[in-house]
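All protein chains of the complex are present and in place, except for one that has been dropped.
After this line comes subunit A, so read on.
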Amino acid sequence: MPNMSLKRNEMPTQPACERNKNFKEVALGYSAEQAIDEAQRCLHCKHKPCVSGCPVNIHIPDFIAKVAEGKFEEAYQIITESSSLPAVCGRVCPQETQCEQKCVRGLRGESVAIGRLERFVADYHNENIKTAAKAVQKNGHKVAIIGSGPSGLTCAGDLAKKGYDVTIFEALHLAGGVLVYGIPEFRLPKSIVQKEIDTLKEIGVKVETNMVIGKVISIDELLDEYHFEAIFIGSGAGLPRFMNIPGENLNGVYSANEFLTRVNLMKAYKDHNDTPIQHAKKVAVVGGGNVAMDAARSAKRLGAEEVYIIYRRSEAELPARHEEVEHAKEEGIIFKFLTNPIEILGDEHKFVRGIKCVEMELGEPDESGRRRPIEKKDSQFTIDVDSVIMAIGTSPNPLIKSTTKGLETQRWGGIIIDEATGATSREGVYAGGDAVTGAATVILAMGAGKTAAKAIDEYIQSKKK
């Protein structure tokens, strides 16, 4: 008999007043009993709408059935047929707009907590199961992956499982891309990312760090001199935008990328760490996406008394995940909606002392379908802050584009691909993730990595004949 409760099992979390002072994970995860109970809410519908809502089409009702029976490892095996990073995706996917949005139980009551169950299964496996990786028969073909973010890791995993000799080239000193430098520890513990990368290494994937492709080695050299037969570019969208308002170069103004890289990758939040970070008392974060929430919540944990999110549209338009916005509010982040900065003010030593803003109102919808914010007349006001973090988006880094002849890109820098295969304008070169789409989600990047892996396999196999 299914569990017909309209409500999903609550996720145990650290209390807001405690967690906003530490970097430990906020959501603590289901117990086995909670997971089994939640799994019993799945109705196992014949048409499985949830599966179509998942960008990598995990066999959701099948794995949930195994959870309901308490066969957690079998559930894990079902998930990993489709996904390489379940412990990551169970935590950071916006399930409310993907699998869970399509869940039939969501029509009346709350949808099945698919993400939480995926996370439970992956964590159970990582903590309890120590099986040697299945040996794969090598097929003798070499593929290079540029970037070790979600798209690159997924593409590498899928190709390695098919027997390819895969090498990932990463520019930073640690693999993981946004999973290690962007998403904070309190949302995604770095030990979990490391575990997923170690699993890839066990199946033979090589990871070369400190390799800035375009500088150290070019795409053409990888093909011609190092004899890689195909390349997947998953270099992401890591180039930060600024607003180009006065005062943006004052001390205490960070791009969210810089702030989060210092906090997450360089662990500047730890005492006695070599990498410094400003411990500001009052912080303004400009933007309304997940990156803005991460930056604001991190600033709070570094000891800020007041942290403002400054967003030029209203709450309804916030692009961040609903859950992250709720968590931010519980932790005491102050939201300033319909507000736009026009200048950052500094003291005589060129340190930030305030941010000058105007109030906005919403006009007609623009081409993106969202209502365009318009400045209200005579509405200037100043908020006293000693740090400003710009989280208004990123675009693809031009390094690979500018050093690879014949690689076609959009005017804004995104690599142009055939969507069905990920093939670029260069033969044997594929691309996916944020390098193609601009900043998007982890799971979409994974989906792109999967598509390209399949296409690369077909490309190399067809060349053989």
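In this text, a contact is a pair of C-beta atoms (placed from the backbone, for glycine too) under 8 Å apart; a residue touches a chain by one contact, two chains touch by 3 or more; residues count from 1.
Methods note: contacts and distances are computed from a predicted model.
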{"item": "\"Quinol:cytochrome c oxidoreductase membrane protein\", \"Ferredoxin--NADP+ reductase\", \"Sulfide/dihydroorotate dehydrogenase-like FAD/NAD-binding protein\" or \"Tyrosinase\" - which is the UniProt name of the missing chain", "value": "\"Sulfide/dihydroorotate dehydrogenase-like FAD/NAD-binding protein\""}
{"item": "Which residue of A:Arg119, A:Lys161 or A:Arg262 touches the chain not shown here", "value": "A:Arg262"}
{"item": "Contact partner of the left-out chain, one of A:Ala27, A:Ile374 or A:Leu399", "value": "A:Leu399"}
{"item": "Candidates A:Asn57, A:Gln77, A:Asn251 or A:Ser425 - the one touching the absent chain", "value": "A:Asn251"}
{"item": "Which residue of A:His272, A:Lys377, A:Arg411 or A:Lys464 touches the chain not shown here", "value": "A:His272"}
{"item": "Those residues of subunit A which, in the complete complex, touch the missing chain", "value": "171-173, 209-212, 215-217, 238-240, 242, 244, 248-249, 251-252, 254-255, 257-258, 261-262, 266-267, 272-276, 278, 349-350, 397-399"}
